[in-house]
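Please find one structure pasted underneath; my questions will follow.
With one protein chain withheld, the remaining protein chains of the complex are depicted in position.
Chains here go by letter, A, B, C, D and E, matching the order in which they are written, and residues are numbered from 1 within each.
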Amino acid sequence: MKSTYRERLPDFPESMTVSTLHSDVKRNEKVTADEDRRTRGLRALSEITGDSGAGVVASLRDIAPDLADWIIDFSYGDVMARPGLDRRSRELATIAALTALGNAQPQLKVHIAGALRVGCKPQEIVEVILQMAVFAGFPAAINALNVAREVLDQ
Amino acid sequence: MKSTYRERLPDFPESMTVSTLHSDVKRNEKVTADEDRRTRGLRALSEITGDSGAGVVASLRDIAPDLADWIIDFSYGDVMARPGLDRRSRELATIAALTALGNAQPQLKVHIAGALRVGCKPQEIVEVILQMAVFAGFPAAINALNVAREVLDQ
Amino acid sequence: MKSTYRERLPDFPESMTVSTLHSDVKRNEKVTADEDRRTRGLRALSEITGDSGAGVVASLRDIAPDLADWIIDFSYGDVMARPGLDRRSRELATIAALTALGNAQPQLKVHIAGALRVGCKPQEIVEVILQMAVFAGFPAAINALNVAREVLDQ
Amino acid sequence: MKSTYRERLPDFPESMTVSTLHSDVKRNEKVTADEDRRTRGLRALSEITGDSGAGVVASLRDIAPDLADWIIDFSYGDVMARPGLDRRSRELATIAALTALGNAQPQLKVHIAGALRVGCKPQEIVEVILQMAVFAGFPAAINALNVAREVLDQ
Amino acid sequence: MKSTYRERLPDFPESMTVSTLHSDVKRNEKVTADEDRRTRGLRALSEITGDSGAGVVASLRDIAPDLADWIIDFSYGDVMARPGLDRRSRELATIAALTALGNAQPQLKVHIAGALRVGCKPQEIVEVILQMAVFAGFPAAINALNVAREVLDQ
Partner (left out) sequence: MKSTYRERLPDFPESMTVSTLHSDVKRNEKVTADEDRRTRGLRALSEITGDSGAGVVASLRDIAPDLADWIIDFSYGDVMARPGLDRRSRELATIAALTALGNAQPQLKVHIAGALRVGCKPQEIVEVILQMAVFAGFPAAINALNVAREVLDQ
């Protein structure tokens, strides 16, 4: 890995090599036990999705309790709670991706509400969806705006 | 449209109704003539993509000159140049969407470089791609990281 | 670009080069001002989609008036109104693409009606959807036929 | 084609070459006439989908009778009835693919019921959908589980 | 099925009902035996794809001879050879769908060449790809044009 790359990634320890695969590497967000992931996950889930995320998790406990756990521990505890990217960017990025995919409208709705909750302005949400007209086509953008309207109208 | 919605969208004029479809409504970013779109588009194309966007545009002039124009005038002039969302968020959102789609790696490469150009940190780019492991799966994230490495290694 | 290519594209001016990017090139469908795009777009929107396209545009004016403008000016004014491909082919191509994508059923419905409006026979619409069983799979074709039935039954 | 490949594909006749394209090659599942495909297809359709597949086929006879025939003769007669892969694997694979695609929920529902019918345990169906969280993302898995719940609750 | 629907589908026999599922219904393109499908399929494969389709079929005979048969008998014999939609429309529709999907560039290349072979003008092929910028986004259109250039430059 070239030096210029490391210069631009100051938060990657110089000592990071493949041989550290099994050792106890101290890096950002090192999870040492389940309850840390669980605590962090529940907090991020609540801060981002309010009650809706907890509702999704609860609704899964009948059919797939382990997926419910993974949402909390992995999706939110390991990923969404990470400090390397601010919450507003995370939610706008999620809205962009789900708009482009076009087949995850329930999750899109959750994250449009999540974007508002973490401080995005309604206009910023609309802007990122509009931008998807360029990258994923007009149908994707129109259908996502119809989901956004449901949230923004509340 | 409920009043709470308008309260949260202060930049929508109260006078915006369907009947204003044909009238000369003065709103943000009103385009009055081609050369404004062209000027704004060329500037945004350069500021975001450096020379690579111009390269894509130039390469299309043999087979589809009008698409080359649309990229400049519409994609960048009408959409990417809009002030309602900051450039860094726009590029991270684009990276997220293209990562999720998984079938637009040339464009993903352009916009990873674009994200760096508009001020995103390499780690922020990596973070948004990692986040797509949750929303679009691990293959999407892994394949996008391989594109990112090409850019970050330069 | 080889000469055989130009021979097959008689409508590409011999003088088309990259250096003409900023000059006033007179080619097909050159847009000189907004109202030409707007006029052409509104006419194409009406001729192809009847009232439904205008309905979609109107419904977007509350949340994203600029997207409403782009549909008229860009999607229909710059693209759908172009003379290089007949209207029937345009609508059948749109039906094929939306059937394959499988996540844009509202737009598919609009364009199935549009295909009828521009002169396609119902059987031709059914044929293009059937063909998508080969290229996108049977679920895509079945789901699109269910949309087609709604339109054809009216 | 290397010999090691043929060693692992004992059911490919050594005499299989391109020149046999038009000759009367006797290989597994050689269809000699329509009614064999039809008979095999109807039986597989019933064994796998119970009445729901026949319902889909019947519902298509008004708008696309030939697609109805293709489902029976090709999808089930030529493909699903093949002996080279057991029925349980076929249904679990279909569930995985439709979960990943995320835009074919009616068919996903049919094949979740189909998986139960051919002997898969409910937990196996849930497991394959959970696994798609890794390969296609959490939204795909969550949305598929909501379809599964409809079937498993009956 | 309402009468207005039947009025617009004159080629659907009045006597078409579900109970005709097993009987010997004489309708368009009734296939009575394998060699008819095979003959029709080989002819359509050749007329549309020239040698490239035969090349694809031949290349599959080592690993999946039955898929090779299905391409000839089903994809071309049952579907592409049907008279209800002209060949030019079929090829333009295929190009549109494969452009939108963005993950089938080898097949897109075959069908761009196919479109030329059945009489489409190069400009018509470019137009349908351009149109996909509206329905599937600019990346899809740009990437498809790069495939088209390979074919048109020959």
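Convention: a residue touches a chain if its C-beta (ideal position, glycine included) is under 8 Å from a C-beta of that chain, and two chains touch if they have at least 3 such contacts.
Computed from a predicted model, the values in this text were never measured in an experiment.
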item	value
Shown chains that the omitted chain touches within the full complex	A, B, C, D, E
Subunit D residues that touch the omitted chain in the full complex	1-2, 4-5, 8-9, 11, 74-75, 79-80, 82, 84-85, 88-90, 92-101, 104, 107, 121-124, 126-128, 130-136, 152-154
On subunit B, residues whose C-beta touches the chain left out of the figure	101-103, 126, 129-130, 133, 138-143, 145, 148-149, 152
Subunit A residues touching the omitted chain (full complex)	1, 12, 16-18, 20-21, 25, 27, 29, 31-34, 57-58, 61-62, 65-66, 68, 70, 74, 78, 82
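The rule is short, and it goes like this: only the chains that are shown with their structure count from here on.
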item	value
Given subunit D and subunit E, the chains that contact each of them	A, B, C
Contact-connected components, subunit C excluded, all else fixed in place	one piece
Copies subunit B and subunit E - rotation angle from C-alpha fit, nearest 5 degrees	120
Chain separated most widely from subunit B, comparing mean CA positions	D
Chain centre separation in whole Å, for subunit E relative to subunit A (CA means)	40
Gap in Å, rounded to a whole number, between the CA centres of subunit B and subunit A	20
Computed distance of Cα centres, subunit C from subunit A, in Å	34
Where subunit A touches two or more other chains, by residue	75, 98, 100-104, 107, 126, 130, 132-140, 152
Chain contact topology (line, ring, star, complete or other)	complete
